[in-house]
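Complex shown without one protein chain; remaining protein chains in place.
The block that comes next holds subunit A.
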Amino acid sequence: MKNKAEVVIIGAGISGCSIAYNLAKKGVKDIVVIDKSYICSGSTGRCGAGVRMQWGTEMNCKIAKKSIEFYEHANEILEYERDVEFKQEGYLLVADTEKELIQFKKNIELQNSLGIPSKMLTLQEAREIVPYLNTDVLKGAAFCKKDGFLNPFKTTDAFYRAAKRLGVEFYTFTEATDVKVENNKVVGVETNKGYISTNIVVNATNGHSKRLSDMVGLDIPVYSERHQILVTEPVEPMQGPMVMSFGLNFYIQQSPEGSFIMGRGDENEPRDLRVTSSWHFAEEMAKTIEKVLPPIMQLRMVRQWAGLYNMTPDKQPIYGKAENVEGFYLAVGYSGHGFMFGPITGVVMSEMILGEKPTIDVSMLNLNRFKTGNLILEPSVV
């Protein structure tokens, strides 16, 4: 293991791998990525494998749109020998209240103004896309064809392999136990495998970001919430888009290999970083899907798992640096959408670290916004 590096990135999920790749592409040498487990072992590898542009804030819309445009060509750009499995058959958002429909209309107005091709659908039109949708319990729908499915493991693997080819070193099963600060400057990272001296540390730990920030005495306003998913046996292709509802609290899509993946959150979860599974979730999930997509009840659930959403007060990520600790950067708090933002996370963080002009101005997502109270709330999260 190296004992000195230009940059140490902590967390080898989509964010850490993408930041490493972008820094290396810009010519930075001596980049080290560490993870306490294997690559993609945290939130990225546990996510629902969906990517969408249909967001309710300008920042989330812009970051998602650019990221999806990257994902459309990810195999070629990253020269990936496997396939990231991008299935672009849309997200069908369904509403069960008039209030939510009004929110959809507002969101779509914003999305369209930013070049996102989303639109309102009648229930009739929604049924043309998903014929077994029980529209009796619904009021309306929104759809964006550009949204879709993407394999989190292989996408992260693609960034990881591209970064590795550019000379980035990855140390898995290597846990950061302390980040050393001297005279308000980062000087190194202590790990269970040894010490690495560095002046730049990137916190890309998402679910565990608060714990890591605490190591440099930086109090960030995030907490982690367990979200759960279950998956069925694979069947023949029968559902193109992801079907999702904020009001009914679910998302469900069929992966390219045929299984249905469905998940939901529970804001009353204890905030204790657990990623174990609960039977209560499986029951609630099944009951909800039975109402909206009855034929899915014929499928067998074969597995369930859980992961952490790292929640911020406005449900937008934190891209920024610590004011009082020079060299400590944050790419955390995705509130459940870090995987789909991966490509842009890498771009904007590498630009920030190198002091370059940003591709997308994300300065309003810095840590200061929580002090000034200048928050724009994202309304559309499951």
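Note that in this section a residue touches a chain if its C-beta (ideal position, glycine included) is under 8 Å from a C-beta of that chain, and two chains touch if they have at least 3 such contacts; residues count from 1.
Here is the rule we use: contacts and distances are computed from a predicted model.
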item: Among "Hydrogenase 2 b cytochrome subunit", "(2Fe-2S)-binding protein", "Iron chelate uptake ABC transporter family permease subunit" or "Multicomponent K+:H+ antiporter subunit C", the UniProt name of the subunit that does not appear here; value: "(2Fe-2S)-binding protein"
item: Per the touch definition above, residue among A:2, A:82 or A:193 touching the missing chain; value: A:82
item: Contacting the left-out chain in the complete assembly, out of A:182, A:236 or A:257; value: A:257
item: Sole residue of A:79, A:214 or A:290 that reaches the chain not shown, by the stated touch rule; value: A:290
item: Chain not shown: contacting residue from A:110, A:123, A:301 or A:360; value: A:301
item: For subunit A, the residues touching the chain missing from this view; value: 37-41, 45, 82, 153-154, 157, 231-233, 257, 277, 279, 282-284, 286-287, 289-290, 296-305
